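Here's a structure for you.
Every protein chain except one is present and positioned as in the full complex.
To keep things simple, chains are lettered A, B and C as they appear, and every chain counts its residues starting from 1.
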Amino acid sequence: MELNQQTLLDMLYYMKLTREIETRIERKLYRQGKIVGGVYVGRGQEAIAVGSAIQLEKDDCICPSHRDMGAFLIRGITPREVFAQYMGRKTGVTKGKEANMHMGDMRRGIVAFVSMLADTVPVAAGIAMTFKMRKQANVVLCYFGDGATSRGDWHEGLNLASVQKAPVVYICNNNCYAYSTPLEKQMAVKDVAVRGAAYGMPGVTVDGNDVAEVFRATREAISMARRGGGPTLIECKTFRMTGHSAHDDVKYVEKELFEEWEKKDPILRLETSLLESKTVSQEAVKKLAARITREIDEALAIAENDPFPDPAETLDGVYADQSAEAPLAFANTFFSQVR
Amino acid sequence: MELNQQTLLDMLYYMKLTREIETRIERKLYRQGKIVGGVYVGRGQEAIAVGSAIQLEKDDCICPSHRDMGAFLIRGITPREVFAQYMGRKTGVTKGKEANMHMGDMRRGIVAFVSMLADTVPVAAGIAMTFKMRKQANVVLCYFGDGATSRGDWHEGLNLASVQKAPVVYICNNNCYAYSTPLEKQMAVKDVAVRGAAYGMPGVTVDGNDVAEVFRATREAISMARRGGGPTLIECKTFRMTGHSAHDDVKYVEKELFEEWEKKDPILRLETSLLESKTVSQEAVKKLAARITREIDEALAIAENDPFPDPAETLDGVYADQSAEAPLAFANTFFSQVR
Amino acid sequence: MAAVTYLEAIRQGIWEEMERDPTVFVLGEDVGRYGGAFKVTEGMIERFGEDRVVDTPISESAIVGAAIGAALMGMRPIAEMQFADFISCAFDQITNFAAKCRYRWNAGVPLVIRGPSGGGVHGGPYHSQNPEMYYVHTPGLKVVAPSTVYDAKGLIKAAIRDEDPVVYFEHKFLYRRLKETLPEGDWTVPIGKADVKRAGSDISVITYGAMVHLALEAAAALANEGIDLEVVDLRTLVPLDKERILDSVKKTSKAILLHEDVRTGGMAGELAALIVEEAFEYLDGPIMRITAPDTPVPYSPPLEEFFLPKTSDIIRVARRLAAY
Partner (left out) sequence: MAAVTYLEAIRQGIWEEMERDPTVFVLGEDVGRYGGAFKVTEGMIERFGEDRVVDTPISESAIVGAAIGAALMGMRPIAEMQFADFISCAFDQITNFAAKCRYRWNAGVPLVIRGPSGGGVHGGPYHSQNPEMYYVHTPGLKVVAPSTVYDAKGLIKAAIRDEDPVVYFEHKFLYRRLKETLPEGDWTVPIGKADVKRAGSDISVITYGAMVHLALEAAAALANEGIDLEVVDLRTLVPLDKERILDSVKKTSKAILLHEDVRTGGMAGELAALIVEEAFEYLDGPIMRITAPDTPVPYSPPLEEFFLPKTSDIIRVARRLAAY
């Protein structure tokens, strides 16, 4: 995919859509008590999921983590599904069985996150190994935070992917914290990217708040993976512009840090550069914002009236023969273009 | 500790003692059906455990793996205990409860191996963190093979030790195989040592068949650890001069490889250099061999007549209040010089 | 003395033991300055310093592994799992290393692994689990699950003093919902002792954790109908207080086994086997299990509500059993 005007505009749309959906969830619905359970958002990190997932093709897969809303949206999860998911409705992606970011749908090439951080890392390797076995030129994008890299499964997964030359791109959002724990208490290295060398795979560090940089690094990694060159580890430096979750007062982060990073806001940055280069007009930006507000308002209006699941559904779907509907394996057979 | 004549002689003794004990176990006792269960030996790798463990002091600890007999011997496990252990006798280090290399005794600073490879890696970090908390200038040596570095616990342990600047030295015997699996199917790097950089710790590669090189690398790492400089990863290149275990016919390794490595035999090498430098005489070498044979014969004669545990002991010692004797925590309090 | 919550009681217990014994220390994710995700360790780092309140990377297996190493050295580490669900990541270290050290080579590992378990807070499949049986089924471990403020404090202190590895499941639903004024001074609740939380003559309800309160509610409701429930709170799952359980069933002749954990392979099975093996002659009716169904813990309120055992379930089953 080219990094042309249209792509930049698409990315702006998805980044802004992400921001607005998450703001609505975190600052409205959560406070109104309409969200079931916890809320984690990716404010300030939107360029990472969007700059990478935008490049995927039909049968590619993603394994998103808990701050990658943009990747879901790009793969075709609708705002209405997202809101319904967060409010525990039957029309949510997981029909009320699962929480917030744990949305998955193999028809759209999305693996549902498991809370145990980094558990998807070897799973992504297995999906990629399957592409290789089937001689499909597809790739998997697997996302995680800096904190997740401390887990054993992260290591096992990267190592296996690398030995197998599996077509997967590992994308780390390094947002300087794992919950309240700063980087220096998690690892004795400054860049997560150096860990790539431990697996004989390229490790690159990019400015995660610059969507074009994320795009270019991912493009290179994807192209290498599709060519059979194996996995890449991409570290995107960014900052978590909120608490860990909606209930975290985040006292452990200095105000100055937020102020500093506010200036590097990835959306502002892309918008400014598009305006300065006259790629878009002020008018168009306003229209985009209005379009997003409208989409979200409409989606939310529907989702708020969506039904909760029926209590008896609790017992459904533990095993195949109990499933209300046909199982959704065979990911890519059913896949249809989502954008 | 200085790498002087006496040290070299001591190392020669322990390496030869290791070789002879393991030969006796693998090629005599096992074939005679006297060994209970499986047999793994470290033939050709003796320089690694010996060149490192020889430098330990009173309250230091080791976490040996399954090819580090020399480390046990240096820490004071006697040949009789070893034979009794392998024959499942009550007088074995674990009183018949455990198998072969799974010998442990905190009074002698030895943590018993757990079969799940790399499980001792974070445990070693915890011991080392304790030294640090107590401001004891002690160290832990933690041993493992190349294959074990693929496990998640290996990663978590090295990372934690490194973040904590814990005084531990991680020693990898890279013997080119994990069971039948050659290095290139385990990892996409040539040197395990490069993995040190992923944890911000020094990673050094040495000739594992040169006991002096092992000694010097370990000495530096130990001294850094004692000074509070944190852990080091030492990779000792070597070759497994047997099958994976006594029952493995090792057809997957080319004969030429064995022949090539035979010439690099660490014992032969040390002995030759000591003879050439006239540090020892032919006579002394012969005497040493005779001494070792005698020690082993005597130990074995006793061990073969040692009793098996009483069946009812099966039920003892699952919990403290069921233990036949006082628990052996407080490792170092009871420690007494072993050499 | 002011009343304290269940959560504060756990903090107090740990705090007192840290004051009393310099070998006690805490490690886990965000346990330091942040005071832990649920604030159980709040204030500890200020009082005891970084050496004794150790923030770790997200490495449950290494957290437990390091705790084992420290325990082998005579320390008494307390490892926090941010949610009990994540104990799965340390399963191997707990079941193969910690649990077996003493048996294999007579090495004591006096450590505590603790964390918030249980549902009722819309946590979904990974923030609501009751993982106790994986550890109950592993010889060498002790397993504790307090239901009251008093027991929470007394048992955490006993767990810390125990010579063996103890897995301590606190129930997050109870954290701030229970309050009690506790006695002053240094006291513990012995590990291995069940507690009759309500004496009764008709049916024994044998349970633990948050379910104890449902059993008590059901007992109160049924008292009007002349059905007199005895509520036995196990408190400790391993070692099991067989005597107390059997005494109760021998007295009432009927038993309901109640837990929040899923059914198959759950604690109720173990209890049923114990009772039919050792008190068969006393039984005047089938032993009834009330448990969560065999599914993951669902997220949406109507589903989670359906999933969790309810007071009405106990009342219904008790009526049936009383009429048997």
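Keep in mind that, in the parts below, a contact is a pair of C-beta atoms (placed from the backbone, for glycine too) under 8 Å apart; a residue touches a chain by one contact, two chains touch by 3 or more.
Just so we're clear, the structure is a prediction, and the values are computed from it rather than from any experiment.
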Worksheet item: Considering the full assembly, with which of the depicted chains is the omitted chain in contact?
Response: A, B, C
Worksheet item: Of B:S180, B:S281 or B:N305, which residue touches the hidden chain?
Response: B:S180
Worksheet, complete the sentence: Missing-chain contact among A:M69, A:A84, A:V123 or A:V169 belongs to A:V123
Worksheet, complete the sentence: Checked against the full complex, the residue among C:R11, C:R52, C:R76 or C:R104 that touches the missing chain is C:R104
Practice prompt. Write down which of B:L9, B:M116, B:V285 or B:A320 is the residue touching the left-out chain.
Written response: B:M116
Response to the item:
Among A:K97, A:H244 or A:R269, contact with the omitted chain is made only by A:K97
Worksheet item: List the subunit A residues touching the unshown chain?
Response: 93-95, 97-98, 102-106, 111-112, 114-116, 119-133, 152-153, 156-157, 159-160, 163-164, 317-321, 323, 325, 327-333
Item to complete: State which residues belonging to subunit C touch the missing partner chain.
Response: 85, 88-89, 91-92, 95-96, 99-100, 103-104, 125-126, 133-134, 136-137, 139-140, 238, 240, 257, 262, 264-273, 275-278, 280-281, 283, 285-289, 294-296, 298
Worksheet entry | Touching residues on subunit B - with respect to the absent chain | 36-38, 88-90, 94, 96-99, 102, 114-117, 147-148, 150-153, 178-181, 185-187, 252, 308-315, 318
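Here is the rule we use: only the chains that are shown with their structure count from here on.
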Worksheet item: Which chain pair is joined by more contacting C-beta pairs, B-C or A-C?
Response: B-C
Discussion item. Need the central chain here, defined by C-alpha centroid distance to the all-chain C-alpha centroid.
Written reply: C
Worksheet item: Quick one: subunit A and subunit B, Cα centre-to-centre, how many Å?
Response: 45
Worksheet item: From the C-alpha centre of subunit A to that of subunit C, how far is it in Å?
Response: 36
Discussion item. Residues touching two or more other chains, restricted to subunit B: which are they?
Written reply: 152-153, 156, 159-160, 163
Item to complete: Could you check subunit C for residues that touch two or more other chains and list them?
Response: 56-57, 59, 61-62
